[in-house]
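Up next is chain A:
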Amino acid sequence: MPSFAQLLVAVVQVLVLVAAAPLVSGFMRVLRAKMHTRHGPGPLQDYRDLFKLMKRQDLRPPASGFVFKIMPIVMPAALMVVAMGTPILTRATPIPAIGDLITTIYLFALARFFFALSGIDSGSSFAGVGASRELTLGVLVEPVMLLSLFVAALLAGSTNLGEIGAAVADGRMHSAAATLLAGCAFAFACYVELGKLPYDMAEAEQELQEGPLTEYSGPSLALIKWSMSLKQLLVVAWFIGVFLPFGNAADTSLPALALAFVVFVVKVVAIFFAVGIVENSVARARFRLTPRHSWLGVGVASLAFVFYLAGL
Partner candidate 1 sequence: MNPFALLLTSLAISVVGAFASLLAARHEATAIRLAGLAGGLAGAAGLAAGLAALTGPVAVLDVVGPMPFARFVLRLDPLSGLMVAVISGLALVASLYSLAYVREYAGRGVGPMGFFMNLFIASMILVVVADNAFWFLVFFEMMSLASYFLVIFDQDDEAVSAGFLYFLVAHAGSVAIMAAFYLMADAAGSFDFAAFRAHPLQGTAASVAFLLGLVGFGAKAGMIPLHIWLPRAHPAAPSHASALMSGVMIKIGVFGIVKVAIDLLGGGVVWWGLLVLALGAISSVLGVVYALAEHDIKKLLAYHSVENVGIILLGVGTGMIGLASGQPLVAVLGLMAGLYHLVNHAVFKGLLFLGAGSVIYRMHTKDMEEMGGLAKTMPWTSLSFLVGALAISAIPPLNGFVSEWYTYQALFAAAFDGTFLVRFSTPIAATLLALTGALAVMCFVKAYGVIFSGAPRSHHAAEAREVPATMVAAMLLLAAACVALGLAAPLVAPVLGSVAAATLHLPAVTFADGAILLPGDAGRAVLSTPLIALLLLGLAALPMLLAAVFAVGRRIPRTTAAPWACGYLPDGHMTVSAGSFAQPIRMFFAPLYAIRRSADGAAADLGHGFDGFVCRARRSESLFDRSLVAPVEDAVARFGRRSQIIQGGDFRIYCLYIVAALVALLLVTLR
Partner candidate 2 sequence: MIDLALATILLPVLGAVLIALAPQPAAKSICRFFAGLALLSVLYLAYGFAAGGKVATERAFITLGDVEIVGFAVDTVSVLVAVAVVAIGFLVAIYSGGYFDVGNREHADIGRRRFWAFLLVFIGAMAGLVFTSTLVGQLVFFEITGACSWALIGYYEKPKALASALKALIITHIASIGLYVAASVLFLDTGTFSLSAIAQLPTGAKTVVMLAILVAAWGKSAQLPFHMWLPDAMEAPTPVSAYLHAASMVKVGVYIFARALMSSGGTPEIVGWVGTIMAVVTLVYGFVMYLPQADLKRLLAYSTITQLAYIFLGLSLSVFGSDLAFKGAIAHIFNHAFAKTLFFLIAGSLSYTAGTRMLPVLRGILAKSPVIGIGFTVAALAITGVPPFSGFFSKFAIFAGGFRVADAHPALMILVVVALLESVGSFAWFLKWVGWSVPGKPSETMAAAAPLPASMRLVLIVLIVMAVCSSFVATAWLG
């Protein structure tokens, strides 16, 4: 059972991430506007949108059932559990019992399960196609994630996220090349998981009308939009926690945590800046050709594995 301090850190983590998630998507929106030489709405626009949606009426298609109703609750709950287990401010995971790499991947799968199922449950064809694509992307991405994380775990000696991060931070990974390659593969997989161009398959703004989100409205839509921004932030935090843990607090003392928080913010901003630039410079990849891209990820992860095996 986690200690009180650990639990406190976990709760703080979750609240911070939850509160900051719309800010991140706001930041991305500002970046896009600037790149398009527009003025654009401010970074706090998403908060305003969410508050407005919360007060609207909830419309549901006649065919929808209880999965449609509970998905806006289940998805954020799953993501928040992941948030509790990821090492964001501290080196070690706040709650080791949920901080395992396999647990994290499968908790994301829980969120994806209900997300896709609600798409079918709405009875809308766009939502259904979006659900299908979302799951297909999961199929293409999860093996890459697992292989790259597995290589890192083998180098670190444990599948606990905090342990891997600590090993990277302390320089205990005896194959720098393998770690680097694994990090690249995992970064690629995370980018796909973010659901940004060129891989925003599920939403596919232009023709799929936001995919599984199509039929949601009012408070449900607010919760889901918020969960999606939370998910993006969480995926990046996951990547940072495992492969870029430098600056994280080694204990739970207040100064260390504060420093870790600042460093975290810097890292997140930098990464999202890079993501934003990439996202706004490309068009969406053709769905049919996505496997070619995912083969790239598989290739890099396999290379990492080979380097690990060879002991280089």
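One rule holds in what follows: a residue touches a chain if its C-beta (ideal position, glycine included) is under 8 Å from a C-beta of that chain, and two chains touch if they have at least 3 such contacts; residues count from 1.
Basis for inclusion: all candidates are chains of the complex that A comes from, given by their letters.
Model, not experiment: these values are computed from the prediction.
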Checklist outcome for this item: This complex places chain A in touch with one candidate of 1 or 2, number 1
Checklist entry - Quick one: in the complex, what on chain A touches candidate 1? => result 1, 14, 18, 51, 54-68, 72-74, 76-78, 80-81, 84, 95-98, 100, 102-103, 105-107, 109-110, 112-113, 116-117, 120-129, 131-133, 135-136, 138-143, 145-147, 150-151, 153-154, 157-160, 163, 209, 214-215, 217-219, 223, 287-288, 290-291, 305, 309
